[in-house]
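A protein chain is absent from this complex, but the other protein chains hold their places.
In this document, chain identifiers A and B correspond to the written order of the chains, with residue numbering beginning at 1 in each.
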Amino acid sequence: MSAAQHAGPTGRSGEPVLSVRGLHVGFARREGVRDVVHDVSFDLHPGECLAVVGESGSGKSVTARTLVGLTGDGALVRAERLHFDGADVRGLSARDWRRTRGRRIGFVLQDALVSLDPLRPVGAEVEEALRLHGWRERRARRAKVLELLTAVGVPSARARARQRPDELSGGLRQRALIASAIALDPEVVVADEPTTALDVTVQAQVLDLLAEQKRRGVAIVLISHDLSVVARLADRVLVMSGGRVVESGPTREVLTAPRHEYTRALIAAVPGEHTRGERLSPAPAAVLPRPRAERPGGTVLEASGLVKRYATAEGSHTAVSGVSFSLRAGRTLGIVGESGSGKSTTARLALALTAPDEGVVNLLGRPWSQVPEAQRRERRKEVSVVQQDPLSSFDPRWTVERVLLDALPPRRSRTAGERRARLRELLAQVGLDEDVLARFPLTLSGGQRQRVSIARALAPEPSVVVLDEAVSALDVSVQAQVLDLLADLQRALGLSYLFISHDLGVVYHVSDDVLVMKDGEVVERGSAEDVFERPQHPYTRELVSALPRLAGQRAEEEAR
Amino acid sequence: MPASSADAPAQVDARFSAAPLEDPGARLRRTARRVVSRLLGALLVLWGAATAAFLAQAVLPGDRATIIFNIRAGQPIERTPEELAAINAQYGFQDPVLTQYLHHLSGLVRGDLGESYQQFRPVTDVIGEQLAPTLVLTLTAIALAWAGMVVWVVLTAGRGRRTAGLGAAVDTATAGLPHYWLGIVLLLVFALQLRWFPVISGNSPAGLLLPALTLAVPLAGFMGQATRTEFERALQQPFVLSARTRGAGDLAIRLRHVLRHAALPAVTLSGWALGATISGAVVVETVYTRAGIGRVLVTAVNNQDLPIVTGVVLLVAALYVVANLLVDLVHGLVDPRTAKGGRPS
Partner (left out) sequence: MTTLLLEPAPEARAVRTRRPRPWGVWLAGLAALGFGVAAAAPGLLDTTDPLALHLDRALQAPGPGHWFGTDEAGRDLFSRVVHGARPSLAIGVGASLVSLSLAVVLGTLAALGGRVVAPVVDRVVEVLFSFPSLLLALLLVALLGPSAATAAVAVGVGTAPGYARMVRAQVLSARGSAYVEAAVALGHSPGRILRRHVLPNALRPLVAVMALSIGQSIVWASSLSFLGLGVAPPSSEWGALLEAGRPYVAHAWWLTVVPGLVVVVLALATTTLGKHLQAVLERSAS
């Protein structure tokens, strides 16, 4: 890809294919119109990629949908100018929009099992775009579908076209989705989180595919929460927060020299090699006790030769095969792997929530996996868990207070007052106000829920905490706060973490030691520096090379 | 503009095709396994139903021979031991229960449901004569219910608060209508007042419509509730947005994509619906003085003619089993994911 060819808007002449001035989008509510997008303006030229970056609720997806006339029921769209290919599209009829969508503006959604109709073969979905826009002849459509699928890199396209989305991998699904969006050579492609939920190596391939479209002269609007994705593809960036554009400019400029406070915080919040040992969020630290006396070093959790098989319709599937690790006191062991690598099963084995078929787990030097549950129950306070989806991990009938009280270890001597004091202490440790006690988890934000979940894990005063994708569902700025909190808690309480994540940057940021898993096996292990700086196994190398980096970091590396 | 996009296939590495293409042998074996397990399950249900039917006859309170005499005479009369012994011998009541049970089962295998206490005729004959009109009625009703439900849901689901609310309210209201009441109201309005249809439903197509509608309307409401929920859920799914961004219109999306998803719960319900409409037919046949299994059953229950009652119950259980096997087949066609070993989680 030649970067010089698309140097950004400054050096560009000619008409923009998309021109937006003063775009406002509001939704009619009972209490009146509520604006979710305020005063957004931009131009987009052929062969250019504009990224709209923001966290959930920033208005970026609504902006994207407005560009294809699908803002939704009850939406009020106002704009000084909304031009597509020189023509005003503000008053476009539903019928004209249908003619435009798919043919002149393509749209790519986030990969999910249901982004393509799960009951139909993917070929039929791609074909639909052709059928709707004048391809009357069936045979010609079929041929074109195969051509398109091959072009986006779907191997053995003829067979794949007959498969349904659930029979394809996430990467293939996303390619098929892109094929249906570019089937009629649209001038503009709007891609809404096109790489989210994909494994990191597949992410890179999908971005390359979009880059190829860009090279062909297609203008791309890229919607993303992920700055590293933006850094790879976009020529210019709009940073949105609370429905407003807070900063815009050429990608490199915005990412390396952000002018706005929000952009700076957003960039600082991205964990990775450069953030190890540093705070990610500007928020003040929670109220924490002085660090405890160093626990005696040595191993707290140890697993050797773990094997776990599951029965399936086909016979048996080996989820975990020959996994060994040891977690030292006060340290963090990261387990990283893509979906299906067996890392979550490993977490469940470590927690003794499921029994291994082979191998043993020892906790604090005593047998853990190989004793009956009744004996284990008493010792469960030594190891806690923070689950991936905090909301579903709380009994929906219970308030936060009841959730936390339930987690306090039963000690007869404790009075109601002492329990209450302990709850206050726990809340202070995780940085929550006391008034959350009376609330139901449903009414809390994602970050607050995860903090409650952490408080519950701390309640029995464990030595080991297993964090299973504990920050994966959070926005990057909230993730930063929670990661900082976890680091503070570890220092103050001398906790040992088993940290499981698919996110390489996060694992690099938090871990002392790292285990890389693939297909149920450990392919590489070592200190975080060794694994990430000097990967030995080809798979790890591939992972690390696909690890998305911000433009700023790239520049620094190039300078080195 | 760019030329054809086919000239530069992207690089693909082997790991990328994560889901391997499946060999046809495996698919066949899996289908075979599934069919066998379904058939075994169906046999198990039938055996359970037969056992329940036997137990029902065995636990009939009082001396069965006396009851049979009373049923035949229409009034309680004191009987001599000889007379009772003759009946006991005829029906094998003096045998051990296990022998009677095995006899009952082996009879079923041969297609023998026993003999009516009252009519001195094999149960299969009594039921066989009346089965056809009831099946015609119930199948017509199910077809009408499907047609009405699909049109109503496609037109009203997910169309703003007012329309969708009205649609759902109609579903709820019709689903709760008792057959006897709907039947009487339809009869009063269309047969007695307007005289469009005969009062006594014979075997003519005109006579079939009112009873079939009586069964179909509540069924349509009931299936409509399930379909509407699924329809509105499917309308919110990303694949609907994908289709819209390709330029598909609203009705096309509803018919091509959403309806197929929304029909699944109603397909599942259809096996159950056959049984439910047959029991509804019991009421409807009485309202419209129509011949059929329902009338046979009501008479039999009134007279405690248990072989007939258990015969009908067994027949309906068997129909339920057969209908469910068909439903499974259709479900697999509408949602190919289920055919692939277990429902998607």
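The definition used in the following text is that a residue touches a chain if its C-beta (ideal position, glycine included) is under 8 Å from a C-beta of that chain, and two chains touch if they have at least 3 such contacts.
Not measured: the values here are computed from a predicted model.
For the chain missing from the display, the contacting residue among B:Ile68, B:Leu108, B:Met149 or B:Leu297 is B:Leu297, taking the whole complex into account.
The omitted chain makes contact with just one of the residues B:Val185, B:Ala206 or B:Leu251: B:Val185.
Check A:Val478, A:Met517, A:Val531 or A:Val544 against the missing chain and you find that the one touching it is A:Val478. Only one of the listed residues, A:Phe42, A:Phe107 or A:Tyr262, touches the absent chain: A:Tyr262.
When the omitted chain is restored, the residue from B:Leu113, B:Ala157 or B:Ile278 that touches it is B:Ile278. On the side of subunit B, touch with the chain left out of the figure occurs at residues 44-45, 48-49, 52, 56, 59-61, 165, 169, 172-173, 175-181, 184-185, 187-188, 192, 199, 272, 275-276, 278-280, 282-283, 286, 297-298, 300-302, 304-306, 309-310, 312-313, 316-317, 320-321. Against the chain not shown here, subunit A presents residues 56-57, 241, 261-262, 265, 269, 281-284, 351, 353, 376-381, 383-385, 387, 389, 392-397, 406-407, 440, 442-448, 456, 460, 475, 477-478, 480-481.
In this section, only the chains that are shown with their structure count from here on.
Centre-to-centre separation of subunit A and subunit B, using mean CA positions: 46 Å.
If you check the complex, the residues on subunit A that touch subunit B are 68, 70, 73, 98-103, 106-107, 109-110, 112, 114-120, 125, 128-129, 132-133, 147-148, 150-153, 155-156, 159-160, 163-164, 166-169, 171-172, 177, 180-182, 185, 187, 201-202, 205, 208-209, 212, 216-218, 313-314. Against subunit A, the residues of subunit B that register as touching in their complex are 1-2, 4-12, 15-19, 21-22, 26, 30, 160, 237-239, 241-249, 252, 256-257, 260-261, 334-337, 340-342, 344.
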